[in-house]
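One chain of protein is taken out of this complex; the other chains stay put.
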């Protein structure tokens, strides 16, 4: 199983420089960054910086989108990073959330995401490519033939289908094993229907990890189901309500949320928190003692997860990486 | 006098890593990169990389343009580089040449260049800014108040005026002292007319430098007047023909070129080279022995040049930097 | 108050490279290494390595001795490290313990330690120096005038006197405030008696720090009083038994140990642990919550301690450094 970390946008450069080395030394092989240039910072200077302090770690945005920059600029950026790091760049791709909405723009369509995937990979490979807004076709004279791995972030059935059809992997923002199996299976089905060899298709579960008492862990990570929960619930409610794979805790969560929807007017500032029970936080994240982490990761691994990517958004980064290096990664990978 | 180097786009990352350290150790304080993401590579990964291998060196594109990337993206990129380098980023700005033409797009207007300068500086400073294509105003919550120095690349009177009115400096792609004086004076006049304090306004002469016999030097650098010569001649012919500051060698060059324009059809592949005499190459560049370099730089310094930026496009980079470090910079700066 | 860490000899180079950056970023200004080339490794390659990954951190052995290497070799080594780090090397000096005993050699005398201090400082400064085993006087043509700070590790009255007379500081391997005051006062008295200005004399308390429940902390750090306790007790018993500054917990410890001495034959493998009560461990170390650390350090500071040097020998290095950076150092230094 691969292990990754995701840096939040506000990590200081001085901390990032040593945390990325700590992670590499501790057995992590991926370091992802939020790509949201207004709320956080443009992440590629930090990626280029961290590459200079590591030898084998791979990097990438988690996730970027087709609206953030001109496509040839995006391809040149990632191709340049590939060249100067010895091929250590991947890309996580979504339709565009905070980074486009904050500018008053709309997310990309799934068709645009698919086309972006194919054309950016082709440009970096060195092919001549025409794309939407650019009057002339583009070809990089300096291309080295690098094959950029693109992971597609998805929940909904059409995005999962696209991930299976054109992606090198899927990014699933959740730690719940049954949902991970149910979501990723849709990618495999789509890929196989399209005639692809899916044996190397990668499945990333991206979620917070935290050590300590369950109470402390839930307090530190409840922001995560608050952020992704409604989105997941919408999907499950719409497409998977009668699916026997959907865990019962999530079913109750959906029921509670539904009730809540009828009476939301009189709520406090963060009304959603009422419906995010400790069980839901626990199922969405990886929490507790090192042994708890190991047990949950083994279940996730059985559900097909090939990479666990820790959202390092909770403080305590040094300790989380250290615990994974000392206890969790050796137990999982032997 | 400040000294800078400009890396060509194809410099290998391994060479750039040591050349930038060699330059810093040798007394150079600026390292510029071509910003032309299709012909060369996106330069900011290389800038971020080089920042990790230096302590005081300042970096920047020479030159970027307002069409290359969304303005908030550009501002976030440079703001991020400022933050992680301890404030070691400047920007050289033009209207857009190879990097926009190769995509079939048109250069920016001077008005766009002026607006870009003001709005990008404001965004990086932390102000809320509205700009053309963006539906919502943009404000970086992470801004640190950094004041981005923007140097404007110019030859024509309107661009020189803009540089004087809104720029922190001007970039003049030529090594000829009288033209440098004539061009830069237009910036000072415009700035003073606009009520600015011009005492810290910077004047950069960007040109090749080369050591060896005059023949070898001219052979290695004649590409430079070929690249910028017609552009300079157009300007001089249009605005400065009767100006006593214009050196006689350039006047003859303009005459020769004019004759040439009438008969160009039957020429060989590089007909322009016929009109670029050794004298013109010598006047546009800095060539010869260390003492020749020192003498020319003293003249340029008297003409108001505050930075000599060497276009490192001629091979022999290690030796050029070493000669400047051992002989030229100590002689000029004591 | 300055903060330091001491690396144990077995820290892996990959961990040391990031831990030292973490410590610098977290507010530590000293990084010490055990100097015992057979049991651990020769520490100067690691010091030189860590210097390349830091900007302001100071380094040094804690502690070396006059018997480990030829004096001119020692002086050249430290002078070279000073030169290539921009003057970031100090030396901690003792009479020689594990590093000499393991070779079957005897520790240096206090007179040798004093002479070593003076002659090594003089050689690094650039003076011509004659010393014991060397037939010819030695002078470094490359000396830069660096003034090497030498801290003397001491418990006994004669070593404390030497520290006060010729050292730039004293290293006291204990965290107990009253003993720290009593020991360091002897240095100040000796220095003042010798006519030195003692206003910049430095007092380092070197001891383990640990976070968690008192039980966990004591389990993790009881090796420390076991290592230094008999030594401290000998000194207190011999010279300070009737001193009102000696804390009562230590007085009982000495009483217990004395009784123990009469009946030691029938003991288990680690009989000394019977007499090291949790109170003794707690008084020798800095243990508990961040607030406990802050409170103890404030007491130590009032007792005259200018640097707290954490012996990082207990696992959990990343977390200890992180807690100091987030909570303890800001509380102490504002």
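List of remarks:
Chains: A, B and C, in written order; residue numbering restarts at 1 for each.
By definition in this document, a contact is a pair of C-beta atoms (placed from the backbone, for glycine too) under 8 Å apart; a residue touches a chain by one contact, two chains touch by 3 or more.
The model shown is predicted, which means the values in this text are computed figures rather than measured ones.
Just so you know, the chain we are not showing touches B, C across the whole complex.
Across C:62, C:122, C:138 or C:179, the single residue that touches the chain missing here is C:138.
Checked against the hidden chain, the listed residues C:73, C:111 or C:241 yield one contact partner: C:73. Not every partner is drawn; the one left out touches chain C at residues 9-10, 13, 37-49, 51-53, 68-70, 72-73, 76-77, 79-81, 83-84, 102-105, 134-136, 138-142.
In the full complex, chain B contacts the hidden chain through residues 12, 14-15, 17-19, 21-22, 25, 315-319, 321-322.
In this section, only the chains that are shown with their structure count from here on.
Shared contact partners of chain B and chain C, listed by label: A. Set against the Cα centre of chain B, the chain with the most distant centre is C. As a whole-number value, the distance joining the C-alpha centres of chain B and chain C reads 55 Å.
Centre-to-centre spacing of chain A and chain B amounts to 41 Å, using the average Cα coordinate of each chain. We define each chain's centre as the mean of its Cα atoms; on that basis chain A and chain C are separated by 46 Å.
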